[in-house]
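What follows is a single structure, and I will ask about it in a moment.
Only a single protein chain was left out; the remaining protein chains are all shown in position.
Then we have subunit A:
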């Protein structure tokens, strides 16, 4: 019922191509997060789904119906905006009911829908207030309420948490996750924050420069990033990217040491290793030689910054109470199954690269 399909959507503003053929299949009840750096076309895509702007090519289907030429109000969608976008001259109640009144919904049904939204979001105390008299978090809840009363087939969220402070952001994020569980509705959620994407999504769409980089579950993206962009964008702190050369099953990481690798890799490559993919040993051991240059203590863990022989700085995950000193020579070893290889020129993942889940024993430390 709430199935959303995009077929070959593209968008150009004059000569600028902002979206390049996006195809997407969202199952009923799925929570999809579109993530990417600012300016990559996420909002544009969402606005096309909503019918707020026209696609240059392609079709939008919602619940099996081609809605490409329907106005936003007839598409069965509801949208929550970054800036809340509440009607400033109406009370919370007025904000919730305007859309339904506009659609000439029966008064009893309106009352029922409003009561439901008020119950879910605990809006009761604010019903008679105007948006100007509410805090940011309350406003965003009203905005979500305005979406709920429409009983849409698809919910669209455009960076709904960006205007909230950090503490509130976590709270509202949890509320949205809760809402999705409770309503079981299809949701498309846009954000530039990969943490939001990872925590909320059933599936994530990573975009960059108007092009879909990869679609997959959070763990698929984390474990098998399709290219160097996804690899660095997903995960925090980001994946270390180290230049190297591969050949005959041996990977030489610039100036620092040699590792075994998949035989498929040949020539210039970029090796991607997450901070927790390293094991750190005293200097002079077999592995990548480096020097500790900084340590960040976070309480439950800490991160070391280590400069390798060729000047590349990598981040290494370590126990909080490690004994490493600044300027101390160390050796980094790879934990098995933590090497991602990407083509140096195109950034595309080199097939048969060891996968953390599938081949835990495949990669050995040199």
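Methods note: a contact is a pair of C-beta atoms (placed from the backbone, for glycine too) under 8 Å apart; a residue touches a chain by one contact, two chains touch by 3 or more; residues count from 1.
To be clear about the criterion, contacts and distances are computed from a predicted model.
Student: What is the protein name, per UniProt, of the chain that does not appear here: "Protocatechuate 3,4-dioxygenase alpha subunit", "Inner-membrane translocator", "Acyl carrier protein" or "sn-glycerol-3-phosphate transport system permease protein UgpE"?
Tutor: Checked against "Protocatechuate 3,4-dioxygenase alpha subunit", "Inner-membrane translocator", "Acyl carrier protein" or "sn-glycerol-3-phosphate transport system permease protein UgpE": the hidden chain maps to "sn-glycerol-3-phosphate transport system permease protein UgpE".
Student: In the complete assembly, which of A:78, A:188, A:306 or A:339 touches the absent chain?
Tutor: A:78
Student: Can you tell me which of A:6, A:26 or A:50 touches the chain that was removed from the display?
Tutor: A:50
Student: With the missing chain put back, which residues of subunit A would touch it? List them for me.
Tutor: That gives, for subunit A, the contact residues 47, 50, 52, 71-74, 77-79, 81-89, 98-99, 102-103, 143, 146.
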